[in-house]
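What you see is the complex with one protein chain gone and the rest in place.
Order of writing sets the chain letters: A, B and C. Residues in each chain are counted from 1.
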Amino acid sequence: MAELILIIVSAVFINNFVVVQFLGICPFLGVSKDMKSALGMGLAVTFVMAITCLITYPIYTLILVPLGIEFLEIIVFIFIIAAIVQMIEMALKKFSPTLYNAMGIYLPLITTNCAVLGVAELVIDEAQMIGLLGITSMNLGYAVLYGLFAGLGFTLAIVVMSGLRERVAKLPIAKPLKGFPIAMICACFIAMAFYVFALI
Amino acid sequence: MFYSLLAPVNWGTVGIVLAIVAVIAIVFAILIVLVSKLCFVKEDEKIAAIAENLAGANCGGCGYAGCADFAKALAEGKAELCGCGPTSNEGKAKIAEILGIPFNDSEPTFAVVKCAGGNKCKDKFDYIGNKDCASQIRLQNGKKCCPEGCLGDGSCVGACPDGAVKVINGVATIEKELCEACGLCVRSCPKNLIEFIPRSAKVFVACSTKCRGKETMANCQVGCIGCGL
Amino acid sequence: MKTNFKKIAVDGVVKQNPTLKLVLGTCPTLALTTLAMNGIGMGLAVTFVLICSNVLVSLLRKAIPSQVRIPAFVLIIATFVTIVRLVLEKFMPDLYDSLGLYLPLIVVNCVILARAESFASKNPVLASAADGLFMGLGFTVALTLMGAVREILGAGAIFGVKLWDFQIAFFASSAGAFFTYAIFIAIFCLIENIISKNKKRKEFALATAYTSSNTEVK
Partner (left out) sequence: MSFFKSIWFRCISCLLAIALISGGLLTILSNLLYVSPEERTSRAMAKIYGAPVEVSAENIIVDIDSDDASKSSPITSNYGELQKIYKVNVNGESFDMVFQAQGNNGYKGGTITLWVKVVFENNLPIKIDKVILQSSDKQTLMSKIGGDFYNRFTLDDVTEDYKNGKVFTGNQKDTANILNPVSGATYSANAGNNAVNCVIDYCWGTN
């Protein structure tokens, strides 16, 4: 039980992928215009991260390591992530077209989203995960859990960001600052706020 | 010669790698096609063709969330082609032919503010509040004596994506060169003073007052008194 | 249809500059622009990979059914980056040392997949190659400028040469990266707005001058 809490705290707060480690910023800025699409993107990324960890962890530990072909790791991981994203894209197109249009070009970009690949690489790194979670040995359960909560950390950051941006959009800002620049400045403040977690 | 080049390659791993990659590729390809079969959305290819020819500025002038929505509305016949200003004439011609509706290449238009009062028009009271026409009009129909006059608080300035609208000494003016005729300002003006006129028009009446001459003369120095000359 | 390269060139560097206008590839931009040298290194690496992946993608665009386009494109890009890394490591070690850190990062760079998806999969090979080149150049210029500004303010040096030892640690930090990036986009949009307005005015003046002179002649 203690590990679970540790996973939640470390994945969502201490090593939050977006705001502490600055991975996956493209969709984080691109889709956080309104709360609904931000939540949609967050959940999609969480889903991709969880499934990715579910698939890549066993592939790495059961197939790649025994055969000693670790260099293939990046290619296989990205291929799997891309396949999952492609499936999600079709599912979204069918079940919620509005969310599909809101995400637009940023949906395929989940594939190259550094956070997803980041979590896949982090989870297979035995030494670091043990250090991070204080557990004796790494197994599939922890990997998927960490992926899930890393995704939720991403969702938390993007929803907070979209809330901030919606309020800021109503303020009379200088014309060139509208849109992305003001989003960046909000992200700058969020980064400072989360900075305190990194100090723990 | 060629074989010695490939000597260091140990074919064992190459074989294993090919097997693994092949298995993964096939499994995921089948999964993807399965999902694509399950979630087949009957995408009307007409919509894609129309979207191709639209200007794609996503300005919202047509009243829809974006060009994709406007294309869908066009395909279902819910929207007219002239609703979209920025699309060029040939684009409209192509769309018309896709939809099979007649299309006379209408004269390119631009927006104009039908009021020239501003500081020349007297004020009923001093308005101190949110600098926006929509909120000012709630207060006794605005600060201007002339009931149809431009309030000069520039809610249309913010609406225009190309920055073609400026408030100059109290009245909104639109620069002919920058206007893309997208229609966002038309909807943003609470007094409905902004209209489209053909670009080739040399002159237009910059006043839309409905009062009689004597009253207009009292309210505004440049008001039109309807002389009918 | 004739691909006018001038439009692709202007699009790549100014109108649709990937870093400043489309705001893509922000992860490496934020992480690496602490030094101007990094900007150049990363920019050139991305340009090189972007051109070749655009060419490859547009070559295969008809063969790849649209249901599987994302995995196919990503596979091409990842394979290509790994090949470049292996070749560089073997034959050009010093270039590899300076670029070595960025090459794995390129696989995760959104610019390449975005361009492959939105441009290369719809246009012929030559246009895609040109687009890759100018997008890469736009990316390099933006990254180098940002790197220079952050290096001067954050570390008081430029290209490693120490200017003064007045350092604002904020600009070296990641929050500072966001801030600098915001200011850059704001300035870029401001300049671009002004230029496009003047251009429209000049075009219009030219058009009206032509019609009016033509009426006087009659």
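In this text, a contact is a pair of C-beta atoms (placed from the backbone, for glycine too) under 8 Å apart; a residue touches a chain by one contact, two chains touch by 3 or more.
Small disclaimer: the values here were computed from a predicted structure and weren't measured.
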Shown chains touched by the chain that is not drawn here: A, B, C
Contacting the left-out chain in the complete assembly, out of C:V10, C:I83, C:L163 or C:I191: C:I83
Residue of C:T19, C:N38 or C:S53 touching the missing chain in the full complex: C:N38
Interface residues of subunit B (partner: the chain not displayed): 5-6, 8-10, 13-14, 17-18, 20-22, 24-26, 28-30, 32-33, 36
Subunit C residues touching the omitted chain (full complex): 31-32, 34-35, 38, 60, 63-65, 67-68, 71-72, 75-76, 78-79, 82-83, 86-87, 89-90, 93, 97, 101, 155, 160, 167, 169, 172-173
Footprint left on subunit A by the chain that the document does not show: 69, 71-72, 75, 79, 127-128, 131
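Keep in mind that, in the parts below, only the chains that are shown with their structure count from here on.
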Chain-level touch network, classified as line, ring, star, complete or other: complete
Relative to subunit C, chain with the most remote C-alpha centre: B
Chain nearest the overall Cα centroid: C
Centroid spacing, where centroids are CA-atom means, of subunit A and subunit B in whole angstrom: 34
Averaged-CA centre spacing for the pair subunit C and subunit B, given as whole angstrom: 28
Residues of subunit C touching at least two other chains: 67-68, 71, 193
In subunit B, residues with contacts to at least two other chains: 28, 32, 36, 163
In the complex with subunit B, residue positions of subunit C that touch it: 67-68, 71, 193, 197, 200-201, 203-205
Subunit A to subunit B touching residues, read off their complex: 59, 63, 67-69, 72, 75-76, 79-80, 83, 86-87, 90-91, 93-95, 97, 101, 175
Complex contacts: residues of subunit B adjacent to subunit C: 28-29, 32-33, 36, 162-163, 175-178
